[in-house]
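Complex shown without one protein chain; remaining protein chains in place.
Naming follows writing order (A and B), and every chain is counted from residue 1.
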Amino acid sequence: MGVLETAPKGNAGKIKKNRSSDTIMEIVMYVISATFLVILIYPLYFIVIASFSDPSAVAGGQVWLFPKGFTFDGYKELLRHENIWIGYWNTILYTVVGTAIGLVINISAAYALSRKDLVGRKYISLFFIFTMFFNGGLIPTFLTIRDFHLYDTFLVMVLPFSVGVFNIIVARTFFQTSIPGDLWEAAQIDGCGNLRYFAQIVLPLSKAIIAVLGLWIAVGYWNSYFNALIYLKNPNMYPLQLILRNILITNQMQSGMGTGEAAQIALRLANMMRYSVIIVATVPIMCVYPFVQKYFNQGVMIGAVKE
Amino acid sequence: MSQHRNKKTAKKWTVGLLAAAMVFGIAGCGGKDGNNAATSETSSYNKEGLPIVNEPVTLKVLTVRWGSMGDTFTQNQWMKDLEKNTNVKIEWQVMSSNDWAEQKSIMLASGTLPDIILGNQTFGDSDIVNNLSYFRPLDDYIEKNMPNLKAAMEETPEMKKISTFPDGKIYSLPTRLPSRPKSSRQPVINKTWLDKLGLKVPETIDELYNVLKAFKEQDPNGNGKKDEIPFIEIGNDLISPFGIADLNNNNMLIKDGKAIYFPVSEEFKEGLKWENKLYAEGLLDKEVFTQDDTMRSAKFQNPDAPIVGFTYQWTPDAVFGKWSDQYVTIPPITGPDGKRYTIGNPIGMSLNRNELLITTSSKYPEVAARWADQFYTNEASIQNFWGAIGTVIKKNDDSTYTLMDPPAGTSADAWYWDQSLRDFGPKYVSPSFEQKIVLNPESGDGLKLQLDKLGSEYVTEPFPNVMYTSEEFEELPTLTTDIDGYVNTMRAQFISKGGIDEGWEDYVKQLNKMGLEKLIKIRTDAYSRYMSVK
Partner (left out) sequence: MKSDPIQFSRKFGQIKQNWGLYTLLFPAVVLTLLFSYKPMYGVLIAFKDYSPALGIGGSPWAGFKYFEKFFNSYQFSATIKNTLVISVYSLITFPIPIMLALMVNQMRPNRFRRFFQTISYMPHFISTVVMVGLMMILFSPSTGLLGNMYSLFGKEAPDLMGSAGLFSSVYVWSDVWQHVGWDSIIFIAALSAVDPSLYEAATVDGASRMHKIRYIDIPMLMPTAITLLILRVGGLLGVGFEKVYLMQNDLNITSSEILSTYVYKIGLLSSQYSFSSAINLFNTVINFILLIMVNQISKKLSENSLW
């Protein structure tokens, strides 16, 4: 890795001095992170108490530290919509299958592109990067999907848009920095082919990036509604976010409905559910994080593998 | 050397790509049906009477509903009877307004349109004008196959006026809704506060100013806090006493039969000064330009005490939640010229176009036209506006019609939306038939009609809902986005920061630079076209 050459050579006195500077730094660090934590937590806490409060009290700025006009109405009203459960199921399905497909496709491509001995590497990279900037737009893409008979199918939700160029680039960079090139040379001498080397040596060393990509892709699927909006017709296939969106958006209704009363009611209900929706829609995906998180915290023993 | 090579490859690459794009482009344009003008009739089609067809025919009908309202209206008994009596089966395609903007462009581009498009929020003027080849001109059908609509257009010529397109043909069918008021939003004041402070209902803008001042300073809600907001604005209502009553939000007015763009008028300037005065003294909600619907509605329904003194509303009942008893609607405020004005339409706000379109891809245009004509009778119209007779409407022995009470826990308006097409779709209720509809004056449409009497005689003629050509539609969005956007920005500036006299000249100059003249020309051309339809 060659970083150590530039690190300072120490002696006993230096170590002592550094110890005390380390303690100061530790204190500074915890003060900063504690302050930061407060700034982060308050609005989140606000969302939780707001979800149990009278919506006009929330919007009127009367909810501070405790819920005001404590009520479960937001949740009750939300769960009255039975198609939420169908939405949950669909979203889980799309997220699980889509993440699996996305991981396989993107990690494989990223690894191949990380290898300096790949002939045409530069052009293949450009081939992908070009699509981050230029696209045909909604209408031609829709016509393409329709011509492949993917419109209103399960597959359209998990396959056509599973190539994430951003993900590929980030993972490629990770492979380049963390998998040493001489590892492949050693494996080659042992008679190991590319595919076996990738599966048995590279992947186990890359849990952290797999975890990050998995999280990114999964959260992307979890939060997405636009593809469903365009490419699905059957409401029984709608993901959760699309269903929630239809329950919550009432602005247009306001301006459109002169008669008013029904619009007022829709607005009131939407306000009531505004915060409970966040809780209901995000708690499940947030539960995934701790499982992923543990892969970030452990160092990778590349040295051990090499021996 | 290597640089040079790269460039060359890149160039080749681009050319290749372009070539590929061309090939695909050409491939992409095929597969569209030509203008299917030939009228293919089924042998079982009946020119008059029911059923329309002897053998059942299925028509696809597309409509858009608000939010998550769904398709419960299709269970309306009148709709079911219609299917039985006409032998025309309907396959409904019901979309949500939230998703429609995106879905619309795709539907138009893919060219797979159903037989009938229903409801005026499905396709707007520009969608129709820019894609005329998708839609059938309906003049002949109206003449030959739609006796109800034909009679309606003779009785109410505006029906024809609003639905005539710039090429002189009718592509979309109009509606005339029952029991609509003449006035839009009307002034609403907290009567409890007035009484408590011993003030009378304000008649002029000076009196209004004094009332608002008293609301601000004398703690009318009695909670010891200065939390009163004397005035909360919903739209551009506060300048209506100055003669500016803009129903269709297009910044246009009709004055002495001429269309004028009012944001450069003296009246508008005076109105801004008055609003600036109120704003500076804290009589106008400070957050008027930044808040969203949620925050505004929270102010109206503030849980501890009412905090709003004066506003403009359709009806006061639903807006203020538990405080609605305190609020009353009052007559319009007299302006500086001694006259009263109200936003609305003297012929009633009941007319709309684009309620029904028949596509060129439909194989049964006559069937569709005759099906649509069934909606243009009085009884059909009220049942599509509130709900079926027997479910929502009660027909009395003296041949008047009353509305039943909604089931417990449901609001009347929400119930009507559940039971009928409500605002959307073709309808015609004749002015004479309207007399037979007896509504409850305590709530909803009945209440509005009641309140309407306070303002209806002062309603000014609005700039009508005119129609533009496709050339005009090309210019219009950029012009209005720029110009109306600038007007709104400057209005906010003028009201919140003042400097109206000093800034006025630059403001007008800037508008002219942005192409105001062109905008006015487009608007006035369209207006004279509209007026010339006989």
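In the analysis below, contacts are C-beta pairs under 8 Å (C-beta built on N, C-alpha and C of every residue); 3 or more make two chains touch, one makes a residue touch a chain.
In this text the structure is predicted, and so the values were computed from the model without any measurement.
May I ask which residue of B:46, B:77 or B:126 touches the chain that does not appear here?
B:126
Which residues does subunit B use to touch the chain missing from this display?
Spelled out for subunit B, the touching residues are 17, 20-22, 24-30, 32, 101-102, 105, 108-109, 111, 126-127, 130-134, 286-287, 289-292, 294-295, 473-474, 476-478, 481-482, 485, 488-489, 491-493, 496, 513-515.
Tell me where the left-out chain touches subunit A, residue by residue.
On the subunit A side, contact with the omitted chain comes from 1, 3-4, 6-12, 14-15, 17-18, 21-22, 25-26, 29, 32-33, 36-37, 39-41, 43-44, 46-47, 58-62, 64, 104-106, 108-109, 111-113, 115, 117-119, 121-137, 139-141, 143-145, 148, 159-163, 166, 168-170, 173-174, 176-178, 193-195, 198, 208-209, 211-212, 215, 219, 223, 248, 274-275, 277-278, 281-282, 285-286, 289-290, 293, 295-303.
In this text, only the chains that are shown with their structure count from here on.
With chain centres defined as C-alpha means, what is the inter-centre distance between subunit A and subunit B in Å?
Comparing mean C-alpha positions, subunit B is 40 Å from subunit A.
Using the touch rule from the top, collect the residues of subunit A that touch subunit B in their complex.
Residues 54-60, 62, 68-69, 81, 138-140, 142-143, 146, 226, 229-230, 242, 245-247, 249-254, 256-268, 271, 274.
In the complex, go through subunit B and note every residue touching subunit A.
28, 66-68, 96-99, 102-103, 105-106, 109-110, 121, 184, 293-295, 297-299, 301-304, 314-315, 317-319, 321, 349, 411-414, 416-417, 422-423, 443-445, 448
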